[in-house]
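Only one protein chain is missing from this complex, and each of the others stays in its spot.
What follows is chain A.
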C-alpha cells in the first residue's frame, strides 16, 4: 500500500512537471483566487476570467478556499503563484485583513495584485481594487424601500438579515448603505448594531444561505411580529426569509424584501415578487478587467487607475425591480435577467 502510494505520487508529480514546462513555457501566467467553489458568484467570476485569459492568450491558474473564511488555502495559493513566476493575480479575499502580509510578499516579489469584490483592510494594501460599491448597492435598495413605503417609512419595522458575526467589509457596507438610503442614523458607518432607531427590530446572521435566512427571519419575527421591511445580505438568504414569511401567511406582499447580488435565481425571484428589489453586481466584469490589467502590467508595467472620488475602481451596481420608484434609477427584471450571473 505504502509503496504503491509513493510510486503513484512520484508519477503524478513528474507528470505535472512535464505538462507544466512543455505547454506553458513562454506564456504570461496569472492567477485567480476566489473564496469558494460552491458559490455561483465566484464560479461566474472564474468563467469570466478564463474566457478573457483565453482571448488574451495568457495562462490562468485558478484557486479557491474550502469554505468562506478559509484564509490558509488562499495563503497557500498566493505562495504557489509566487513560486510559479506569475506576473500577477486577482483575489477575492476571504479574510480582508489576515491576508494582507501574504499579499505584501507577493507585491515585494513583483506581482501585480488586484483585489476583487471584497476590499482589503486597508484597501491600499493591494495595487488595485475592482469591486461593487457595496455601500452604494445598499443605498439603492434602502432608497427604493423608503420610496415604496412612502409615509409609512416613518413607522416601518425592519429586520436586518446580515452575513456573519465578525462583520466582513461587504457585510457592514451593504447593511449601513441600506440604512443610509432608508434614512436611518447609522452612528458608526463602518459597524452595524450600534443604531438606536426604534424602527430596527434587530440583526440576525444568515451565513448568506437559505437555511440561515429562514432561521434568522423566524427569530426576528418572534421578536417583532409586525416586521414589514426585510433587508438581506444576499438573495439566497432573502429566499430563506421568504419561506419563513410564507409559513405564517405573510407572503401576500405585505412585507418588502430587499437584497443585493443580481444572480439569475435572485432576479427570477424579483420577477416572481419574492424579492421587491435587488442591487445587481457584475462579477464577470471584475474578473475580465483584472485579466486585462495584469496583462497590460506584464507588458508595460502600468498599473490600473481608480474611479474618481473612490479609492477603488467601481464596476457598478444597478437596481433591479419591476416596481420602480420616482427618483431611484432602476432597470426591470427582463434587462436584469440578461445581465445576471450564476
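A few remarks follow.
One rule holds for everything that comes next: contacts are C-beta pairs under 8 Å (C-beta built on N, C-alpha and C of every residue); 3 or more make two chains touch, one makes a residue touch a chain; residues count from 1.
To be clear about the criterion, contacts and distances are computed from a predicted model.
Going by its UniProt record, the hidden chain of the complex is named "Fructose transport system permease protein" among "DNA polymerase Y family protein", "4Fe-4S ferredoxin", "Fructose transport system permease protein" or "ABC transporter". Within the whole complex, the absent chain has one touching residue among A:31, A:48, A:208 or A:304, and that is A:208.
The chain that is not drawn here is touched, among residues A:58, A:78, A:239 or A:256, by A:239. Interface note for the absent chain: among A:183, A:265 or A:324, the touching residue is A:265. Residues touching the missing chain, restricted to chain A, are 37-40, 42-43, 66-67, 165, 193, 202, 204-205, 207-212, 214-215, 218-219, 222-223, 236, 239-240, 242-243, 246-247, 263, 265, 268-269, 272, 274, 342 (touch as defined at the top).
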